[in-house]
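Here the structure comes first, spelled out in structure tokens, and everything after it is commentary.
Only a portion of the chains appears, each positioned as in the full assembly.
By written order: A and B. Residues from 1 in each chain.
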Amino acid sequence: MQMNGDQQLEAYRRMLRIRRFEEEAMRQFSRNKIPGFFHSSVGQEAAIVGACLALRDDDAMTGTHRSHGHPIGKGARLDALMAELMGKQGGICKGRGGSMHFADNSVGIISESGIVGGGIPLATGCAFSASVRGVDQVTLCFFGDGAVNEGTFHESLNMASLWKLPAIYLCENNGYAIVTSVEQSHAQPDIALRAAGYGMPGVTIDGQDVTAVFEATAQAVARARAGEGPILIVANTYRFDEHNYGLLVPGQPYRSVAEIEAHKRDRDPILLYRAVLLEEGVSEKTLREIEEEVTEHIKKAVKFALNSPMPETETFSDYMFNTPI
Amino acid sequence: MHTDAQKHAAPHGTDIQMTYVEAIVQAQIEEMDRDERVILMGEDVSIYGRGKLFERFGKRRVWNMPISEGGFTGLAIGAAISGLRPIVDLSTASFVYLASDQIINQASKLRFMTGGQIDIPIVFRCFMYSAGSMAAQHADRPYPLFMNVPGLKIISPTSAADIKGLMKSAIRDGDPVLVFEDARLWSLEGDVPTDPDRVIPIGKADVKREGRDVTLVAIAGAIRPTIEAVDALTEEGVSVEVIDPRTLKPLDHEAVKMSVAKTGRLVIVENGHRVCNVGSEIAAVMAEEAFDLLRRPILRLSAPDIHVPFSPALEKGFFPTKDDIAAAVRRLL
């Protein structure tokens, strides 16, 4: 299962959207236009986009506290996302969710959880629902390496495999949970090996290679859609920014500047893929056009967001209930 | 006692006698008949209700879960967001803590946090033991903990008819509803409407006895000794009004106020532990909103702030008894 030409360009476009969205949002954050915690997905674009592109539009998804990339990867409109970051009424969650909870249901996202590991059972339930209702929807569940140690991971993967649910568990393994490395927190740092305990396949892939991510996920999706059950995909990736914007880590550095620089230089998923596309004969002009288009898109999103009004104080209880008493 | 066949054969609009636990099962049968999105999940639920639900609906609607309370609660929430309407049986209320992160951080919050993009129609059932020497790890009555959480509705009905009607409302509701069943009520018999469309709205208290002298609010299983006490008091010539909130969240404070307007005296009885329980909330609201109606202090009876002991000798007087309740009422006269 390989990407066709359109998909390849779309992969490039969406990775770039994530990158530029984050960069612009961090700029807005530093200007105090965005409050709260801010976790950037920069560096992890390929793991996100490769997986999302392997889905159908009507497939479902859950994300994490590092939540900006997921909806963009799935194809969400950027304006409502940027407005959400600013806490505006025009935000995708009407300003109620914010940075860590960037769910766009119109592209199939049922939630992004600020609670680490909290979304894994929800994704499993979404796949369970598809299975019970007899529809062929697949659910893609993102989580980080740190989340693997939560009980929800264990309980969910067992149920998914037991009932052969159409779920793809995609671990964005960026090597760290805040300042704690995988080696310092996982007795078995080879996370894919955990799958065997649930009788399901587990694979490790290069998460900086959008093609590899797409292909592994597409295969998993086909398998899941055919009723053959879930899979655990560990995409090795790297976060280029600090855990959250502005975090100052005292004491001994938990990762070296050299390590970070090497990743930025040699393992930038966007630079890597740009080179691949050129190699495969895509013209520099085509790529430039995409780049400009993305820049435009982001500009518009920021404008929309800045112009969107703040929620009215009287509306503070809106959206609590479907069935108010 | 009627047979199952008779119960089903009964024409709409009539009543039939059944136990509290039969009424819960009956409510689920009717709602699962009505709406195929309603499914039941929990540990060993295939044998629940004498296996009736499993027999009728089979394993695509009735799911035995692995012992993973947090996980399957989250799974059910995800399913609720995505087109099903799960009833999650958490069994003993003491196990609810294992699912509390999912209930609170996800179920109660996600509709709000997504700006209304999703709905979470889900019911969480659990039962509270407060007799029979189950000991502290199986005898929790943790409904007060969930009272403080926005976005949840909580019911704890006390008669067969009420549990049927409110359970049906809970299943039809578009939001998360917690059902706390007092296991002491399971064997209680009562007349129950057979009409599958008779529901009781969430949020409405019921006056279980009318009276003039004192208002007694009884929460959940405390209704049993309360009614006994009221019977004894009636013989003494004391007229007590008994209010059963039935729904704990949101509480029907108006019903209590109306009664206090008449009596000026209020006693609240529950089996929850003493601190920050439903009685605290009712008393606090009355001390604010009905202060001028009150002629005497508000009295609260509850379990002490001590864990439930195993030994029957200690368990016996642990929860408010008929005598405790009668004495409290007399103190206010």
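Just so we're on the same page, a contact is a pair of C-beta atoms (placed from the backbone, for glycine too) under 8 Å apart; a residue touches a chain by one contact, two chains touch by 3 or more.
Keep in mind the model is a prediction, meaning the values are calculated, not measured.
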Can you write the complex as a formula in the shown labels? A x2, B x2
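By our rule, only the chains that are shown with their structure count from here on.
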Just give me the whole-number Å value for how far the CA centre of chain A lies from that of chain B. 41
Note which residues of chain A are touching chain B in the complex, please. 60, 62, 91-97, 101, 103-106, 110-111, 113, 115, 118, 120-130, 132-133, 151-152, 154-156, 158-159, 162, 318-323, 325
Chain A contact footprint on chain B (complex, rising order): 39, 60, 65-66, 68, 70-84, 101-102, 105-106, 110-121, 150-151, 153, 173-175, 201-203, 247, 250
